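The other protein chains are all here in position, but one chain of the complex has been omitted.
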Amino acid sequence: MKIEDFSIFEFSYLVKKRQIRPSIIVEHYLKNIEEKNDELNAFISINENVLDEAKELDARLDRGEELPVYAGIPLAIKDNINIDGMETTCASEILRGYKATYDATVIKKLREKGFLFIGKTNLDEFAMGSSTEFSAFGPSRNPYNPEYVTGGSSGGSAAAVAAKMAQAALGSDTGGSIRLPASFCGVYGLKPTYGRVSRFGLVAYASSLDQIGPLARNVEDIAILLSIIAGWDSKDSTTSNMPVSDYFEYVFENRKKEEYRIALPEEYWGEGLDEKVREPLEEFIGFLKMNRFKVERVSLPHTRYAIPAYYIIATAEASSNLGRFDGVRYGRRKMGRNFREMIENTRGEFFGEEVKRRILLGTFALSTGYYEDYYLKAQKARTLIINDFKNIFREFDFVLAPTSPTLPFKIGEKIDDPLKMYLSDIYTVSPNLAGLPALNIPVGTSDGLPVGIQLIGNYFSENRMLKFAYFVEKEYRR
Amino acid sequence: MDVVIGLEVHVQLKTKSKIFCTCSAEYTKDVPPNTHICEVCTGQPGALPVFNKKVLEYGILLALATRGKINAVIRFERKNYFYPDLPKSYQISQYRAPLSLGGYIELKSGKKIRLERIHMEEDAGKLIHVAGETFIDFNRAGVPLLEIVTKPDISSPEEAVEFLMLLRETVRYLGISDGDMEEGSLRCDANISVKPEGQKELGTKVEIKNINSFKFVKRALEFEIERQTELLREGGKVVQETRLFNESKGITESMRTKEEAHDYRYFPDPDLVPIEINEDLIEEVKKGLVELPIEKYRRFIRDYGLTEERANILKSDLYLANFFEETVKKIGQPEKVANWLTVEITGISRELGIELKDSKLAPERFSALLGLLFEGRISRAVAKKLLKRIYETGEDPLEIVEKEGLTQSEGGLEPLVQKILEAHSEQVRQYCKGKEKLISFFIGQAMRETRGTADPVELKKMFEEKLKDACKSMD
Partner (left out) sequence: MKDIELVRYVAKLSAIKLTEEEEIKFSKQFAKIIEYFNTLNELELGDVEPVFSVLPLKNVMRTDSAEAKNPEKILDNAPDREENYFKTPKTI
């Protein structure tokens, strides 16, 4: 067994029993990074102190000290989540050189449990994209085939996990940004219920849609990470005070087999779904039926409006959220003769094309005369989309859908057609609009590229979703 | 010409911390620049706002005091524009679901100036412009504000000033703001238009900004009325624009900025959740309500028979008004007490540069002192001298008077005056013959007798009267 095949729980046990030293774990992952990152471009920056931090933990173990439960296990963090003192670039020229002044709440919580942060991962600039090609640091490449994209926007995190350059990773998901790259790279990726995880310290793209979530190679790691990062935060007014389950315990301690009622919405399984994706997914559905789960076709009639509603709301919020990058207090500045010229130059020069496109679209959707026709309509359509799901969850536990309509595409294939790129998110945006949790479960490959299925649960049903995913992980072999 | 004025007033709230973060809300000159700042109020990437409940309570209090209709569900919205003092490039404010709608402030004449709305928002940082560069201090960024918008009900500069005074007194009475225009804790923009008398449709309005004192409110509005009236008389047209008041020239000037698109793109702030204001909260806040300045003013006139002027001075300062009532409760004589407070105390306070509430003088000492005076045990002059002393030291007037023998004999000064005139009949005769300068001789005698405790003005009056009688009987 290789080091990277252990789970977080197993490492925790081994370190506690002094059977492995934190520095060995970290060195191993650093070696993988050294071997693979040049090709895959998963990391924007590596934490240069991480080995010293691990050695410090070694020393503390040698002195017989009790360490935090997950001491020395290295995680990769998407580079739009603040780690105090490290650069946060959001893969943008405009933030090149910016040093975060505080820890995001998720980082603070993970740090307290002993995790180390091995590096910051690549993303589409400000998380705006579905391929991780829109990065000021160049595209990340798919570990299964470097000619292909990783999916986005958390492509660096997905590639780092898939290529075993970190134990697990954090990403952020606004319209599929965890699930799509998880699907393209063949790993688990969870977007929690909106408000389950604090957004404090996550550089905002679209505040009402953004959630931080874990990406990992196994369900166990997802469960442990979620248990730690979930919960109410006094610094994020939109977090829920619903008690946090011990997901790990729920999934692994209680061995009772559960029954599941699964809905397959016809809007997600019709035209537009690539046959290469459909095939392995239908095989998987067969497996569920064999297990005697109730699997039924349903309809989510407003699905067709999810993409326009999503892009209106997301760009509107983004246009406001990204106003702060003006070259006044931090980040880069391009001079002008006066304040106004300076900020126009700065934002014109240092924002990438996709970011500019979305800011302009969002500004349009909010401006006088268009607010009612676009922003307000989108927020009303969102109500209809939420009601669709509420109706289904009266009778079903989960909605099952493809994560992506296509296999991973080639680098450069969609980069010049924004609308085509936007349609990559066609199956992933609805859970964000509704605030529902959604998980990518890898279920096979087609043409040597991974295929994932998307499990959408009711609000705060992450425990049951993870138990289902664990069952699949153990029982399903294609 | 008819004058139509509407005001937009910003009141800075006296909270400990800022509206959306735990930075101290203090930003005065004593606070070094950019020390009361954090990731939230400087708009660092990833920072999020958390609303300060005190701001809501203060807002509700003002809405109740102005009889506004408090909305059951309120929201914050983002007002988007770029300026160096605005760290997030949007101001968190309220737009479609503000704290309250309607309400009014009643002027002394009984006229009600109706309010459009009251809403909560955050203040911006401070800019200092030096030689082609702009320096920014974010200590003020995120300090809580209430914005009070009136309907165009104000019809003269005097009414505008009275409205502002009453609003200032109201927020001070409620203890929610310093209400100081010079310090910027009360700021005012004015919309003003003129139209021919009786004309129904409103004239073109002009917005005036940068008015930093009550004096300037009046001057700016007067100037603008004159300017607009002149324009219309000459057959010209008023241009809808924003004008800045120039303090040194006493005039308003067009901002003349390039036509920059203004579109604030308000939308509900997704980082904050709605606030439901229920009856329980309103009842709780209601406990902080006090008698309003205008009510106090009317009561002082009605119950104490004060003149309008006296009542106005007393109500303008809650501490002074309470001081007045406590004193009257002890010794009555409201008119005299009001006189002493508005004339003597005001004079002493100005002379020493110490406000009454910061002085050592308490109502107990003050009423004891006035008691001595009203009983005739000390003279006016002694009372005045002692008042100034106690104002600074807080000593007991009874003790001082006894220890230093400052009482005047029974029956006041009259027996003394009589005695002196009897003892100096020659001087009396000469006085009656026309040597009126001798009056100072008599006064001097009396002052010596009383060791300087008597009031020379009073003595002069008494001697003049007695001598007049004496001269008459001599004829």
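Note that the chains take the letters A and B in the order they are written out, and that residue 1 is the start of every chain.
The rule is simple: a contact is a pair of C-beta atoms (placed from the backbone, for glycine too) under 8 Å apart; a residue touches a chain by one contact, two chains touch by 3 or more.
These figures come from a predicted structure and were not determined experimentally.
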Checklist entry - Taking the complete complex into account, which shown chains does the hidden chain touch? => result A, B
Item to check | Of A:Met86, A:Leu273, A:Ala434 or A:Ile453, the residue in touch with the unshown chain | outcome: A:Ala434
Item to check | Positions on chain B contacted by the hidden chain, ascending | outcome: 15-17, 22-25, 32-39, 42, 44, 50-56, 75, 82-84, 127-129, 132-138, 257, 260-261, 263, 265, 268, 270, 272-276
Item to check | Residues of chain A (touch criterion as defined above) contacting the omitted chain | outcome: 98-99, 101-102, 194-195, 208, 234, 237-238, 240, 302, 304-305, 307-309, 311-312, 319, 323, 326-333, 335-345, 347-349, 351, 353, 356-357, 359-361, 363-365, 367, 374, 376-384, 386, 418-419, 422, 433-435, 459
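Here is the rule we go by: only the chains that are shown with their structure count from here on.
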Item to check | Computed distance of Cα centres, chain B from chain A, in Å | outcome: 57
Item to check | Interfacial residue positions of chain B with respect to chain A in the complex | outcome: 39, 42-51, 78, 80, 82-84, 87-90, 134, 136, 260, 263, 265-267, 270-273
Item to check | Contact set on chain A toward chain B in their complex | outcome: 80-82, 88, 90, 95, 98, 100-102, 104, 199-204, 206-208, 234-238, 316-317, 319-320, 323-326, 328-330, 339-340, 343, 363, 366-368, 371, 375
